[in-house]
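Every protein chain of the complex appears in place save one, which is left out.
Then we have chain A:
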Amino acid sequence: MLTLKTVTRTFPNGKMAFRDLSFEAQPHEVIGILGTSGCGKSSLLRVIAGLDSEYQGSILIDQAPLQGIHERVGVIFQEPRLMPWLNVIDNVSFGLRGDSDTNRKKALEFLQLVGLEGFERHYPKELSGGMAQRVAIARSLVTSPDILLLDEPFSALDAFTKMQLQDLLLQVWKKCQSTMLLVTHDIDEALYLSDRLLILRGQPGELVEVIEVTESRPRSRGSERLARQKQEILQLLHLTAEKTGEVQDDTNIWERHPAARRELSFKGLS
């Protein structure tokens, strides 16, 4: 479906976003991409979306090299990015081509799917954040993309709306059968939604681990197995406190941040 072979993205200023990423996404698979901030997760999505074309390595969609923006790829951004001058139904059908009557019907169908029937004539300013993101989901699905890229789609929402929309996403995913690539910094979200997790670490980001999430769906958010995997991920990302105590001792910090030590000794503090 989607294949990446040693893809590296370098910014015009010479800095690397991520390095030598290779993986393959199967049809109808949900891949979560997890990493601390700055590890190039969003840059990765932009490259696959075709919005950034400056990269090395190769990206194949259905065995064909990616050229620009692929028509079978849909994107859901962190913000809804609705056109404020269009009402909900026109926003949903924004990317559709051809006969406007058919487009409207199709848009209506997807509005029902995301639970916004009756809001067709509302304008974005009248919607809550969660509703606006639902519209964005409908807009990206209405073109029936084979690959759906999601860039921290729920990170701006409150905890409850977030959970609702995660369930909604799974629901529409079952129906639409797209392959999904979900970038997130929320480990619970990644474990709840994904079949497979790619863990990125460092600057530039590198793939450190691929974790299979085998828990069957529907998953329980409180599942013990997921909790264990969460612990594993936290360790991979170096986010756990040392076992001996909550506070890490000083030497440890210096080992991890040689630059900080150098700076301190330069100031004569070390």
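Here is the rule we use: contacts are C-beta pairs under 8 Å (C-beta built on N, C-alpha and C of every residue); 3 or more make two chains touch, one makes a residue touch a chain; residues count from 1.
What we mean here is this: contacts and distances are computed from a predicted model.
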### Query
Given the options "Cytochrome c", "Sarcosine oxidase subunit delta", "Sulfonate transport system permease protein" or "Succinate dehydrogenase/fumarate reductase iron-sulfur subunit", which would UniProt use as the protein name of the unshown chain?
"Sulfonate transport system permease protein"
## Note on the structure
Among listed residues A:3, A:36, A:143 or A:164, the absent chain is touched only by A:143
### Summary
Had the left-out chain been drawn, it would touch chain A at residues 49, 51, 68-69, 71, 73-75, 77, 79, 81, 83-86, 94-95, 123-125, 143
